[in-house]
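Every protein chain but one is kept in place in this view of the complex.
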Amino acid sequence: MPDTTRRTLAAAALLSLAAPFSFAQGSGPIKIGLLTIDSGPFASYANLIEQGARTGVDILNAEGGALGRKFELVVQSHSGTPAAAVAAATKLAQQGGVSVLMGQTQSSHSLALVPKLDALNVLQIDTYAQSNDLMTKSCAPNYFRVNTPDALTTRMMQDYVKATGAKTWNLISMDYAAGQSFAKGFTELVQGQGGTVQQSLFSPQGTADFGSYISQLSKPSDALVVTLFMSDGQSFAKQAKQFGLFDKYKTVIGNGFATDFQLEALGDNVLGVVNSLSWTAELPGARNAQYVKEFVLRAKRKPFYTDADLMAALEVYRAGVVKAKSSEPAAVRKALEGLRIDTIFGNVEMRAADHHLIRQHGMAQVVKGANGKNEFVMKVVKSGPDIYPPPSPECKVH
Amino acid sequence: MNAVAAPPSTASSPTRARVVRSGASSRWWLWLLVVAIGVFVPKVVTSPFYLSLVINGMILGVAAVGIGFLMHQCGLVMFGVAAFIGLPAYLVGLASAQLGLGLNMAVLLALLASTLFAVLVGALVVRARPLPFAMLTLALAQMLKSVATLQAMRPLTGGDDGLAMTFNGTFLTLTQSELAKPAVFWPVAWIALCAVLTLAWCAGRARFGQILRATQANEERMRFSGFDTYVPRLIAFTLAAFIVSVSGVLIALNSAFASAELLDFATGGHALVAMLVGGGGTVGGPLVGALLYTWGQDAFGATGHLELFTGIAVVAVIAAFPQGATGFVLQLWRRERKADHGGGDAARGADHAAR
Amino acid sequence: MLRVEDLSVSYGNVHALDGVSFEVAQRGVLHGIIGPNGAGKSTLMDAITGRRKPTRGRVWVDGEDITQRPVPWRRRRGMSRSFQRTSIFPGLTVREQLELVASQLDEPDLAQIVDTFELRDVYDEVADSIAYGDQRRVDIALAMIGEPRLMLLDEPAAGLSTTETIALFEHLTVLVRQRGVTALVVEHDVDAVFRFCDAITALDLGKLLVTGKPAEVRADARVISAYLGTAA
Partner (left out) sequence: MDLSQLFNVAQLANALALASLLTILASGLALIFGLRDAMNFGHGAFYMLGAYLGYSVSNRLSFWAALIVVPLLLALVGAVFELAVLRPLQKRSRMDVALITFGLALVIGPAIYKVWGTAPLSVEAPPALAGSVQLLGTMYPVYRLFLIAVGFGACVALALWLKYTRSGMHTRAVSQQPHIARMMGVNTDRLSLLVVCLGTGFAGLAGVLAGPYLSVDPGMGASILISCLIVVVVGGLGSIGGAIAAAVVYGFIQVIGTVLFPSLAVLAPYLLLFVVLLWRPQGFGRGRVA
C-alpha cells in the first residue's frame, strides 16, 4: 500500500481525536437505523446483517466515534414487503430519531424508500440493493450506495468472459429485477464479443423444483451463468449436483449464486464455480487487515462481503459527519459529495454526480482450501475508477 | 375510535315503530357528528408515527369491512381479498403513468375498472358453494399476482420491483407529497372509512340485506317464494369488492407505490384475520379487528411473533366466540341490558340483527 | 287449469317417473296424489314445480307451457309449493319471513293467513325455536301467500296426529274454496285424501294407475293391488 495512504490514515485518526474540542451541532449518540427482514427468503440472513452492522459500530466507537459522540445502532425488522420497509423506515426516522438508514434493503425496498427520504429527513447509505435504476432514473439527494450495482458485475465479467474463450453460453436467472437486467446486459456483452447465448431461462422466485430447467440446460454449451439467490440458489445447486449438470460445462459463472455466507450450506455443489465477488478478507490494505482481525475477535467468525459493505458505509457516514461537524442529514449530504474517504477498501471517493462509492469489484473461484473447507480465491480484482461507468445524465441528485 | 355497534333493529309492534323512527334520525345526527369530529383528530394527535399507524389500521379496516359485509350477508368468505386491494392500487399507478390521467380521474377509473372486474368475476364465482368460492377467489388473487410479475408486464407493473408512481395533478387539491404526510392524508382516509361503514350498514339494514340473509338461510325456499337469488348475491359481491377497492386506492394514494406483495395471500390474509378477529357479525367489528391487528403488527413486528399471535387469535376466536371480539362484547352488553329489563323483544331483535 | 303430458324423470336407467299424464280442470278443488312408497309422487311434484328438470314431457298451466320456466318466475305467476322436509327460514322470526314473502308477492290479507294457520301466538318467535307442528304450518302458510292459483303440497300432514290432519285439511278446504285455489296434495294418509279430495290420481312404480273421483279410485283393482299386493 503506497505510504501516502498510511500518512492520510494517521491524519484521519488525529482529526477524529481533535474533533471533540470543536463543539458539534447536537449532542448524545448519533443514531444509525438498521432495516432487517423477519419473514420470507431473506429472513434467514437478518441476524447476519445485524451482527455485521453492530460489529462495525463497535469498531468505530472504539476509534472514538465522531465529534466526540458515540454511534448507536437502532434495529427495526419488518415483514419484507416494500410497504413494510417504508413503514419500518418511518418508525426509525420519526420514532427512533435515526439520521441515516442502512441494512437489508432489496431493490424493491430501496426503490420504494427513495422518494420518501426527503420527507423523512433521513439519509440512506445502501449496502444491499443492486438495481441499476438507483444509479440512473431513481437517484435522489438523500440516497447513497456503497455496494456494487448489477451493471458493475456485468462489466466485471467482460474480461473474464474473454479470458474463458467460451463461444456458446446458457443462462439461468431469477425472473426478478436483478436477474432480468443482468441477463440483458450479459447477453449484449457476449454478442459484443462474437459469442452466442443459446438458452436464457428465467425461473420464478421461490421455485422449488428446478428439474425441468436443469433438463433443458443439459443440452451443453461452452459455459453456464447462474443468477439465482438465496434458497433458490441452494435448491438449484443441490439438484444440479444430482443431475451432474456442472460437469457438462467447461466454465460455470455465478452471479449472487455462490456467496460466502452460503458457502457452507452449498458444500461441494459449487466447487469450481467462478462468482462475482466484491470483497474477500484477503484483499490488500492495512486497514482491511486490521478490520478483519478485529471482526474475528468480536464476532467469532470471518467477515463476509456484506459485513465489509456495512463497515464501509459506516466509515463513509463517519467521514461525512466529521467533515460536516454535525449529524444533520442535509449537512452530511453536502459534506459527502466528492469526499475522498479512508475505508477498509482503501482511499475511495464518494462520487458527487450520482452518490456512488467508487470502490473495487472482483471475480473469485470456489476452491478446496487447505483445511478441507471450501473458500473463495480472488481471480481478478478491478479498482473502482476502472469499472464504474461514468455518472448517468438521468441521475439528478441536486 | 368509534366502533359502530349495530343499533337495535326496528321495533317489533307497529306502535313502537314511530318511537324508534325518531330515535333513528337522532342516531343519524350522532353519527354525522362523530364523522365531523373525526376529521380534526390530527389537530389533537400530532405525532406523525401514531397517525400513520392508525391510518394503516383504517385502510386495512376498509378492506375488512368489505369482506365482513360479504361474510355476514351471504356467508361467503373472500379468501382472495388481495385481488381487489392490489388491482385498484396498480390501476391508479397505470392510469397516471400510461394514460397520463389527472389523479382524480385515475382514482375514479381505478375504482370503476376494479368494480367492473368484480362484476365479471362475480358472475362466475358467486354461483359456487362457500368453500369452492373461497378457493376460487384465492386462485384469482394468485393469478393476478403472477400476471403482475410476468416478464411481459414488466414495463407496466415493474414486476417484482413494484411500481413507483408519479401522480399528475392533485387528488381533491392534495398534491402527491401532501398525500404522503399522515396529518394531511388523515381526513381522506377517515371520510372514506366512514362512507364505507355507512354504505355497508345501510345495505345490511335495507331490504337488500334482508333478502341476502334470507337467501343465506334457505336459498331454495327463497327461489320458491319468487325471489331471484343470483343477482342479489352478485350485487353483494360487487359491493364488497368495491369497498375493498377503496382500500386499494387509499394504499396507492398514501404510499404512491404498488408491488406484487399487495396481491399476495399474505396481504389478503391480514384483512381476513382482522375481519375474523373483529367479528364479521357487525359492521364495525372488522374495523376493530383491523385496528387491533395493525397495533399488533407494530407491537410484535419487532419480535417476529406476529404470525404466532394472529394464528392463536384466529383459532381462539372461531372456536370460542364465533361472532368475534365485537360480537362477544355486544353479547355481554346485551346480557346486562336483558338482566336490567327482565328480557323484552328489543334485545332479541338486536341479537338477531347481529346474527 | 293444470295439464301434465307424458312427464318422465330418469337417472341413468332408473325411471323414477315414466310417461305420466293427467289434468286438473276446475279451480278451487283439492286434487290428491296417492301411491305406495317410491311410486314417484315426490318426483312428480318436483317435476311440476321445476325443482327437477323432467327428461321428457310437458307441463301446461292455463294453456301456457311452463316446463322450461325458472322457479321464481313460476312462483310469481301463482304456482307455489310446500316441502316434505320443512323448508323455512330458520334465522328469521315467523313475522319476518311471512312479511318478506308477502312484500314480494303483494299479499292483500296476510292477517287472514296468519289466523287460519293459528300462527298468531308464535308470530314473533324465531322459526327454528318453535314446535314442529308450527313449523309445518309456517311452511304451508308461505305457500299460501300471494294468492297462488295453483298450490302443490308435499305431504302437508306428515308427522301430524289424525286430529291435526283433519283440522289441517278442513282449513285447506276453506281456503281453497274461498280463494279459488287449485291444490294438489301428495299425501300418505289415504283416508284423509279420500275424505277431503275432489279428485285423486294414483301412481305406482312411476306409472299412472288411474285419475278420477275418490269413489272410482277406491274401487279400482289396480290401486288395491298396488297397496295390498296382488289380491290373495
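Remarks
We call the chains A, B and C, going by the order they appear; numbering starts again at 1 in every chain.
The working rule: a contact is a pair of C-beta atoms (placed from the backbone, for glycine too) under 8 Å apart; a residue touches a chain by one contact, two chains touch by 3 or more.
Here the structure is a predicted model, which means the values were calculated and not measured.
Considering the whole complex, the hidden chain is in touch with A, B. Within the whole complex, the absent chain has one touching residue among A:Ala62, A:Ala163 or A:Ala265, and that is A:Ala265.
Although one chain is not drawn, the whole complex shows that of B:Leu138, B:Leu163, B:Leu193 or B:Ala217 it is B:Leu138 that touches it. Note that of A:Ala119, A:Leu201 or A:Val296, the residue touching the chain absent from this view is A:Leu201.
Residues of chain B in contact with the chain left out of this view: 75, 77, 124-125, 127-132, 134-136, 138-140, 142-143, 146-147, 150-152, 265, 273, 276, 304-305, 307-308, 310-315, 318-319, 322.
Interface with the hidden chain, as seen from chain A, comprises residues 39-41, 43-46, 175, 201-202, 204, 206, 208-209, 211-213, 215-216, 218-219, 230-231, 234-235, 238-239, 242-244, 265, 267.
What we mean here is this: only the chains that are shown with their structure count from here on.
Centroids built from CA atoms put chain B at 41 Å from chain A. Remark: chain B and chain C have CA centroids separated by 45 Å (rounded to whole angstrom). Residue positions of chain B in touch with at least two other chains are not found. Counting partner chains per residue, chain A has no residue touching two or more of them. Residues of chain C that touch chain B in their complex: 49, 51, 70-72, 75-76, 80-81, 83, 87-93, 95-97, 100-101, 103-105, 124, 126, 142-143, 145-146.
Those residues of chain A that touch chain B in the shared complex are 38-39, 76-83, 86-88, 90-91, 94-95, 107-108, 111-112, 114-116, 119, 131, 133, 138, 175-177, 180, 202, 204-205.
Put simply, chain B touches chain A in their complex at residues 47-49, 52, 56, 146, 149, 151, 154, 158-162, 164, 177, 180-181, 251, 255-257, 259, 261-262, 264, 266-267, 298, 301-302, 304, 306-307.
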